[in-house]
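Read the structure below first, then the notes.
In this view, the complex is presented without one of its protein chains, the others remaining in place.
Order of writing sets the chain letters: A, B, C and D. Residues in each chain are counted from 1.
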Amino acid sequence: MLTIQTPEAVMFWVLGPLSVIAAIGMLVVKKAVHSALLLAWIMITIALFYIAQDAVFLGIVQIVVYTGAVMMLFLFILMLVGVDASDSLTETIPGLRAIAITAALGFGGLLVSLISRAALGRPAIGLAEANKDGNVQGLAKLLFSDYVFAFEAISALLITAALGAMVLAHHQRTVARPTQREQAIARFRTGSLASAAGLPNPGVYARHNAVDVPALLPDGTPAPNSISATLKARGDMLESSQFELGEVDNTVQEEK
Amino acid sequence: MNPYNYLYVAGLLFTIGAIGVIVRRNAIVVFMCIELMLNAANLTLVTFSRINGTLEGQVTAFFTMVVAACEVVVGLAIIIAIYRSRRSASIDDASLLKR
Amino acid sequence: MTFVTPVLNYAQLAPILIVLAGAVIGVLIEAFAPRAARHSSQLFISTFSLVTAFAALMTVRNQSSVDAAMGSVAFDGAAVLIQASILAISFLAIFLIADQENFTAMAAAVPGSEEERQSLQKDLRVTEVYPLTLFAVAGMLIFPIATDLITLFVALEILSLPLYLMAGLSRRRRLMSQESALKYFLLGAFSSAFFLFGIAYLYGYSGTITLSGIQESIVGGSGNDIFLLMGIAFLSIGLLFKVGAVPFHAWTPDVYQGAPTAITGFMAAATKIAAFGAILRIFYVGFANAEWQWKPALVVIAIITMVFGSVVAITQRDVKRMLAYSSIAHAGFLLAGVIALSKSGLDSSIFYLFAYGIATLGAFAVVTLVRDSAGEVTDLNRWSGLGKRSPLLALVFALYLLTFAGIPLTSGFIGKFSIFSAAYESGSTAILITGVLASAIAAFFYIRVIVLMFFKDPVEDGTSVVIPSALTTITIAVSATVTILLGVFPAPLLNFIETTAFFIR
Amino acid sequence: MSSLTLLGILPLVGALLIAVIPAEQVLRVKQAALGTTILVAISAIMMWLNFDESNTAFQFVQSAEWIPSFGINYAVGVDGLSLVLILLAVLLTPIVVLAGWNESEGGRWSAKVFYILILVLETMMIGVFAATDVFLFYVFFEAMLIPVYFLIGGYGSGERAAAAVKFLLFSLFGGLLMLASIIGLYVISSKNGGATFDITELSQMHNYMSSTTQNLLFLGFFIAFAIKAPLWPLHTWLPDAAASGTPGTSVLLLGVLDKVGTFGMIRFCLSLFPDASKTFTPVIIVLAVISILYGAFLAIGARDIKRLIAYTSISHFGFITMGIFAMTTQGHSGAILYMFNHGFSTAALFIVAGWMIARRKSSTIADFGGLQRVTPVMAWSFFIAGMSSLALPGLSSFVSEFLVLVGTFTRYPVAAVLATFGIVLAALYILIPVQKALHGPTTPGNENLPDLNLREKFAVGPVLAIIIALGFYPAPLLNVINPVAAQVIESQGFTDPVPSESAGK
Partner (left out) sequence: MVTSSSLVYLIALPLFGAITLLLAGRRADKWGHLLGTAMSASSFGVGLYQLSQMLSRPTEERAIGQKLFTWIDVASFQVDAGLLLDQLSICFVLLITGVGTLIHIYSISYMSHDENRRRFFAYLNLFIAAMLLLVLGDSYLTLYVGWEGVGLASYLLIGFWNQKPAYATASKKAFVMNRIGDMGLSFAIMIAFATLGTVSFAGVKEASEGASETALTAIGIMLLVAAAGKSAQFPLQAWLGDAMAGPTPVSALIHAATMVTAGVYLIVRSNFIFDAAPTAQLIVVIVGAITLLFGAVIGTAKDDIKKALAASTMSQIGYMVLCAGLGPAGYAFAIMHLLTHGFFKAGMFLGAGSVMHGMNDSVDMRRYGGLRKFMPITFITFGLGYLAIIGVPPFAGFYSKDLIIETAFNAGGFKGILLGSITLLGAVITAFYMTRVMILTFTSPKRWEEDQHPHESPFLMWFPMVILSIGSVTSGLLFYRGDALKNWLNPVFGDHGKDHYEEHLFEPIVVSAMALTAVAIGVGIAIMKYQLSEIDAVAPQNVSIFTRIARKDLLQDSFNESVFMRPGQVLTRLLVKGDENVVDGAVRGIGRTALGAGATLRRTQSGFARSYAALILIGAVALIAGIWVVTL
């Protein structure tokens, strides 16, 4: 027979509402990265629920794999796409908002109502018996005997995922990478000699987070081409004029 | 407390995830909402595992995590590919195919 | 607690394993073989593994067991038939896929970029589609024989993920192709979340995740059926999504249109077989005793699907979209076989699936041949006068359309006849009547295309029919032949199905 | 193999023969087509001579398993009814070939294709009348749409594509409804003594149906046949199709194909669903009367000569339908004989009208005028055909029309009286075009139209001869028809009404 101790109930009543609120938060925050963080929080909550429900192994995996790996992947991608980019939350498809709200209320309401009316006709058992040799051992037994076929088959899924990522992301070189020598020759052959020495580095005379601030040229004017093209494209370049020196102090201070 | 309470939470999370898919435009957020739904399903599984006193639910949840991880890889790869073509991660922009 | 060493029946799993092995070898080829050798060796490996798998399947065709993989899969007559269908169609599909004109040279290149241009110029090839296809085939092979929900879910993902990827690999109209991949992926993941949610409730209801366990719970269950019904409902959403039943169909037209045509053909034909194979097994083996609960809903869905698919197809101007809506309508017809819940329903469904799959593949193969300088021409208006340009091809396409419309002497007619009789036999008069009316509506647009091809004059806009490669020719020829043969002499196959098809419990 | 099967295959052999003749050798193609059709006609006449008139069972039967899973057989055989219609089909075909010697020239495709289509159609026509297996019948019923569709759409005039589509859609719609009914029958038969499609066995199935079921199944068949036949208000496809097809196509369409409708009413509606037939008889009689008068009025109002002939056919089909459902021996025999006679009189009208149109390059009646003086033979041919159409005594249609009227009168006097008004309208709809086209001053532009050449005389001569001969001596056909008519009436549980005034004696 399953009895639930008070600590768990307390935990549930604290974390449960929090997770739901966090989930709702996911829908209403503008920045994707905030959504991601809220999701990470929900996942941790759920991990705690797992652990509370005698699914220790899953709880840990949830934190390690999900929160640790999957969410990090999400964050990576968010970074790539633009971490500061924020969504407009105004609905552009007419009627969809209404449908969404109705569906949400309907779905959620019906779901809750149905769960409340559901009866299994047997008492909740609890995992004490199943976990008596240890949760991990129990899982392992199932995993490597009864569900070994699925377990093996899932390797195909993993290969597919890797292969897919390769297909979509791998840039096959269409032209041989120019050697340094070739690059040097090219620099001199084409363009002005001004660029022959290579592009200026960002962050020279850094008074700010270096990467997104254009370098200042010796005459004090900013050099926009010192910023990575990606940042430019993303609009993450700071206005460089604010770093322009109004007047270059040419006086050389004597070292004392 | 009744273990069913976890089911309510899971149901609500699932609902919210589903709504998120509909209301959010950023493909990555949409995808995260789907992850939320999967998590809600997992929570349901684990809860039922406890109610039923068998570990199959947990095993299923475990498989789900692996599958979800693979899905994330593929999904994000696709999203990135789209993003590079369009310089946009909004799924509303990807609406050439219609009618 | 003792650990029982798992015993697998490798003979019965051999088809799956061979295909998976082929896929893995394909991946290794990608990794190690020189670029020039990849295409031919991939093609060889793919066809070889499919043929071998088929042969392996045939050696065990009379066996049946539930213990092939520790109860995870059931191997029985229906499994043999469905797997054989999938393998046969995949084999033909590989030939289409081999025509690399369909695929982008480099998926990672930004559409319209210099890199893409160069990659095209260098005639690079995405030979990864072969292993991806084989992975998908493996998933499809597992999906209809899975008897526990975990394997089912895993198989669903194995078959889906490669398809998501391949949908984005079209050579032309890359933006559309990528868009279709995105839509397919997001909606697919969305629906698989429902699927998983359904699994959770079914597990909750019965305490097991095997179909037979669920069936036992239904028979001997106490309490009420709410969790069961929720489980069935959510699980069905995932399954119906895959087959494109209304209202879970919306991805179909977009993805069919955007994906490379060879992939569309593969996906339309093989996925439908696999998914319906799974649906049949789940509903026949798992939920049979709850039929009074799920049947009405499925009837409604089937009716809406037939009508919706047919009605909307009328207004389509793009041949691939039209075929997509037609496939939606056919999903509705096929649901009639599920609803029948009888031996004849099973037999007719399998026949229908095979006949439809073959014809669909053929139809998309024809689509790949109608091109202009910018690639395939799918705008129907530009198909006008095709009968003049290329009578044979137009005739073959007309044959496919007629079989979709269910004209006698084509396989589609036998399929429709058998599946509707099965449905009516089990008392679904509504299905019969709607099915017939929907067929009438559907006939309208099939005929419109025939009119366009034969009775309209060609527009001189550079649309032409390319000389098909030998492989594509084989695909088209085989599918056309099979379509006619099954229409005129269906008896051997029908007999074979009748004596073979059953579900082991 | 029975001689019937051989007869059916013969045209196909001819079609194959033509297929190997190079398309440029048009004359050779035509000769081959003519030779084949004449050979078929002779074979059919030989069969007629060997036909045992006293035997009401099917003769020349052959039965072979086709799709045993569904109890479907390749089963053919003829009784008086089918023999008459097969004769009609095979006699008209060579005439059509000969009369429309140059018809194939304005088409989209070569003459070769035209004649292949005609020959394939001939096979289908023989098959549809010879089939004693309902499923086989349906297969022919639907499959024959395809050649006609291409004949109209490919070789017709005016809005031919649209007309072809309209024709096909109407027919398909009806066919699908019939399919639903066939499925219903099949299921009922499989639940009651084993699945079968044998017409004789199926005719016992009505004992196992509720009256609602029987009514619904009857309607499925009947609507299909009413579209074919065509009965008001399902007739609107006919004028378009007939006006757009080549004259030869229209002859086969109106003369033979539409007879499938009335043939089916007798063969299927009556014998399979006797009770439902009784239930619906009043409605059908009303529709038939409406058709008679409606068709006649529209013919009077027609400006296009081909449309006019089409409308007259609607009127005549009204007579046939009325005769069938009058449920008297006279009505029945008359209706069957009418099918044959209408075939020939309409053929004559259409053939001659076709020549007139070909010469004048217009099908508007008003464009002709005074042809009797310019082209007397052609005018006379048209006139005699017209007289046959208005059922002038002494010409073949009279016997059948009068039998129908008299047969109907004994049971449904009001309907017969109303229908008789049709004969006055018939005088109008024939004499108006006769006056406008043949009489009156010669319209400018018509002075130099050539009269019929020898080939054309040879084409129309036999038709007119048959029309006149059968008018005076219908016994050869009536002897064949009477037994089957009597048998149908008897099997329906009807006896002819006894003369009211001599009942006491």
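Descriptive notes on the structure:
In this section, a residue touches a chain if its C-beta (ideal position, glycine included) is under 8 Å from a C-beta of that chain, and two chains touch if they have at least 3 such contacts.
This structure is a prediction, so every number in the text was calculated from the model and none was measured.
Considering the whole complex, the hidden chain is in touch with A, B, C, D. The omitted chain makes contact with just one of the residues D:Leu6, D:Ala358 or D:Leu431: D:Leu431.
Touching the chain that is not shown, out of A:Val64, A:Leu96, A:Ala128 or A:Ile185: A:Leu96 (per the contact rule at the top). Although one chain is not displayed, its contacts with chain D can still be listed: residues 170, 232-233, 235-236, 294, 297-298, 300-302, 328-330, 333-334, 370, 372-373, 376-377, 380, 387, 392-394, 398-399, 402-403, 405-407, 409-410, 413, 416-417, 420-421, 423-424, 426-428, 431-432, 434-435, 438-442, 472-475, 478, 482, 485-486, 496-502, 504-505. Taking the whole complex into account, chain A touches the unshown chain at residues 93, 96, 99-100, 103, 106-107, 110-111, 113-114, 117.
One chain is missing from the display, and on chain C it is touched by residues 182-183, 186-187, 190-191, 194, 224-226, 229-230, 233-234, 236-237, 241, 246-248, 250-251, 253-254, 293, 297, 308, 311-315, 441, 444.
In this section, only the chains that are shown with their structure count from here on.
With centres computed from Cα atoms alone, the innermost chain of the structure is C. Chain A and chain D have CA centres that are 75 Å apart.
Note: centroid distance chain A to chain C, computed from Cα atoms, is 34 Å. Rounded to whole angstrom, the centroid-to-centroid distance between chain C and chain D, based on C-alpha atoms, equals 44 Å. Touching two or more other chains at once are residues 7, 14, 17-18, 31, 42, 47, 49, 51-54, 56, 59, 63, 67, 70-71, 74, 77-79, 81 of chain B. On the side of chain C, the complex with chain D involves touching residues 347, 387-388, 391, 402, 405-409, 413-414, 416-418, 420-421, 424-425, 432-433, 435-437, 439-440, 443-444, 447-448, 451, 454-456, 490-491, 494-495, 498. Against chain B, in their complex, chain C makes its touches with residues 107-108, 110-111, 149-150, 153-154, 157, 161, 164-165, 168, 174-176, 178-183, 185-186, 189-190, 192-194, 196-197, 199-201, 203-204, 207-209, 253-254, 257-258, 321.
Contacts from chain A toward chain C in the complex involve residues 111, 114-115, 117-122, 132-133, 137-138, 141, 144-150, 153-154, 156-157, 159-161, 163-164, 166-172, 174-175.
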